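Here is the structure we will look at, set down as structure tokens.
Left out: one protein chain. Kept in place: all the others.
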Amino acid sequence: MVKKMIDFTEEQLERYSRHILLADVGVEGQIRLSSARVLIIGAGGLGAPVALYLAAAGVGTIGIVDNDIVEVSNLQRQVCHFHNNIGKAKVESAREKMKAINPDITVIPLEKYLVADNIREIIRDYDFVVEGSDNFPTKFLVNDACVMESIPFSIGGILRFDGQAMTIVPGESACYRCAFRNPPPPDAVPSCSEAGVLGAIAGMLGTIQAAETLKFITGAGSLLTDTLLSFDAKNMDFHKVRLQRQDDCAICGKEPSIRTLVDYEQTTCGI
Amino acid sequence: MHITVNGENKEFDTSSLPITTLLEVAKVESPDMVSVQVNGKVIDRTLYADTLLRDNDEVDFLYFMGGGA
Partner (left out) sequence: MSTITTDASRDCRNVGCPMNMVYTKVELAKLSPGQVLEVILDDGPPINNVPKSVVLEGHAILEKSRCDDGTWRILIRCGKK
């Protein structure tokens, strides 16, 4: 079954030895990782650790979308960007580090904004999407587009000392809209002064999303489907809420009212 | 009556309670930034005042977190 596909070099066997040793990953799982295609949305606080861990794990093709350039204020948490990258496109900075960790992988930098007009075409090339943007319009857009295209994805959010993540397999599990319905009113979204984040929180949540991605690809364990995982790092409390698909969900319900994608109004600054 | 909120047991001296009141009692700072699930059903935000919680309801607050950069 995997006979013809085993062509790892000696170096790759060493590189991936800790995966291959896992009973739930093994040679077969590593082959799946090598042939997988994952799209990371946002090369920021969440996207940075996701990019580094997926590259290290040997995910064969990784697309990464972001339209920003590296600024000094990013460096407190966006660990794939270095001081000497200030002014550089984030996707290019991320690509350099990913290839430096693992030259075997292919990285596709996409320096652009994701909008209703281009998202479906972009995500269609991938097996799994990791949503790590900094705003609700993008989170809802990604949810709706992935549901429409039936592409599984992980969606995450962080704020101050808190983080949350869920994994969605369209058609099978509750989507982001099942849990949150609509973006919050723009004036309720925390303003910049209230919207700090402890740098390591981005790493905690990003690595949860990276782990979900690797689990999805290899089939190991059970995913955060129909589940919202939240944590409060001040007390290191982790909490899971069980979710279920909502019959009246506007995108994945019985009679979806959303037929075409729309761009919600962008609010406040990125968190 | 008895309500479970995010897995914790709460007692109330009333037989029904609107979601808006529970949000106040629970000191939720920004009710617009919370999605409320009652017995597995996510309630439309416009219906919080009209949705009455009953004895033994299981309520979950799902907080909006938009950050990621």
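Assorted remarks:
A and B label the chains in the order they appear, each numbered from 1.
The criterion applied here is as follows: contacts are C-beta pairs under 8 Å (C-beta built on N, C-alpha and C of every residue); 3 or more make two chains touch, one makes a residue touch a chain.
Owing to the predicted nature of the structure, the values given are computational and were not obtained by experimental measurement.
Considering the intact complex, the chain excluded from display touches A.
Which of A:V27, A:A56 or A:A116 touches the hidden chain is settled by the complete complex: it is A:V27. For the options A:S17, A:S35 or A:S150, the residue in contact with the chain missing from this view is A:S17.
The chain not displayed touches chain A at residues 1-3, 6, 8, 13-14, 17, 20-21, 23, 26-28.
Rule of thumb we're sticking to: only the chains that are shown with their structure count from here on.
One simple way to say how far apart two chains are is to compare their mean CA positions; for chain A and chain B this gives 29 Å. Contact residues on chain A toward chain B in their complex (touch as defined above): 42, 44-47, 74, 78, 131-136, 139, 156-159, 162-164, 178-182, 184-185, 188-190, 195, 197, 202, 228, 230, 239, 241-244, 246, 270-271.
Those residues of chain B that touch chain A in the complex are listed here as 6-7, 30, 32-33, 35, 37, 40-42, 44-45, 60, 62-69.
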